[in-house]
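After this line comes subunit A, so read on.
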Amino acid sequence: MFRPFTPQALLGMTAALAAMLLLPLLSTDPYLMHVMVLVMIFGIFASAWNLVTGFAGLKTFGHHAFFGLGAYGSALMSIHLGLSPWLTLWLGGLLAGAAGLLIGTPILRIRSMPHVAIVTLGFAEIVRICIANLSGLTRGEMGLWGIPQFQGFTLPIVGKVSFTPADKVSFYYLALALTVLTLFVIVRLMRSKTGLAMLAMRDGEDAAESLGVNLTRLKLMVFGLSAFIVGIAGGFYAHYLSILTPQSAVGVDLMISIIAMVLVGGLGTFSGPLAGALVLTVLIEALRDLENYRLLGYGLLIVLIVMFLPRGIVTLRERLTFRQQEQADHGR
Partner candidate 1 sequence: MNLAIFLEQILNGLISGSMYALIGSGIALVYGTMRVLNLAHGEFYMLGGYFTYYLIVQIGLAPIVAIPLAVAIAFCLGMLIQKLTIEYLIVRENWAFTTIAATLGLSIILQNAALLMFGEQFNTVPYYVSGVLAIGDIRLPWQRVLIFLVALATIGGMTWLLKYTRLGWSIRATSQDRDAAQVVGIPVRRVYMICFGLAAALGALAAAMLAPINAINPWAGMPILLKGFVVVILGGLGSFPGAIIGGLFLGVVEAVGVQLTSSEWRDVISFTLMIAVIWWRPWGVFGTK
Partner candidate 2 sequence: MTTDPLMLDVQDVSVVYGSYQVLWDVSMQAHAGQVVAVLGPNGSGKSTILKAIMGLTPVRSGRVIFNGEDITNRPAHEMIERGMSMVLERRRLFTGMTVYENVMLGAYHKSVQKHAKERLEWVESLFPIIAERRDQIAGKMSGGEQQMVAIARALMSRPRLLLMDEPYLGLTPRIVGQIADIIRKVNAEGIAVVFNEQNVKLSFGISNYGYLLESGRVMLNGTGDEMMNSDVIRRVYLGE
């Protein structure tokens, strides 16, 4: 991970960023903007889950808890305390991050993957049921609606920026800013000494510990950071859609979609989660008529990917070229 990016990778990143920046100049179609905003929300969520699962090797299955905490936390603070969504977005993230530290604590002592999976899944279920049951505060299964929008502001040159359902372009750029920020943080982290320690931990906890890695602090840090990022994504989701239900914001279906995205894109890669979010979200929108088969498709994808393409589509090209190389070697 210390390796500098290859020219191709740098070119790819620049091209992707430029394309994303320029897309609204080609079309500001609200539907296109909406799909792309969803892609980026899921992309942030998927990248943060990939940070703990793919890079740090802590296989958790309950990150939807943090999405829900960020979403409901930010929404409720802006409704009941009258705070600006610009502030509550970060407060919701902090709430999710704190919950991440809390649930990270029992996981610290456990090295057994099934135990980690069970604890995280159980914790998410606790969060979901609490949100559903505390209907005085959250309106429960009825759904929390009327969540305030981000306040608009005026920028030089661009002019007035407003966040209304009619104007999706400003949401698009805000989501893009959050995505770039997330990716920047993750890439910086993974290319630091801490990132190297994380990879060492993933590949062998005992070995990492013997090299002087403080596993406890590292696991807590990664878990907290990842939960914080997911919480931010949740908060943005809440103020973007301005309606939340326990099922949509903390349902296990959400987690499954994210897992499918990361596995399709490639676990433990930088671009995989984003590629997976893009491919699956766009695919689902393209096949809208088959909405009833959406989750069935996700399930099938997960099974097929782990069985036949365990490293995701972003490694597909590498695998193909590798095969050709191998064949060439055999030919000699």
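Selection rule: all candidates are chains of the complex that A comes from, given by their letters.
In this text, a contact is a pair of C-beta atoms (placed from the backbone, for glycine too) under 8 Å apart; a residue touches a chain by one contact, two chains touch by 3 or more; residues count from 1.
Remember, it's a predicted structure, so these values are computed and weren't measured experimentally.
For subunit A, which of 1 or 2 is the touching one in this complex?
1
Would you mind writing out the residues of subunit A in touch with candidate 1 in their complex?
Its residues touching candidate 1 are 59, 61, 103, 105-106, 109-110, 112-115, 117-119, 121-123, 125-126, 129-130, 133, 252, 256, 259-260, 263, 292-293, 295-296, 298-303, 306-307, 310.
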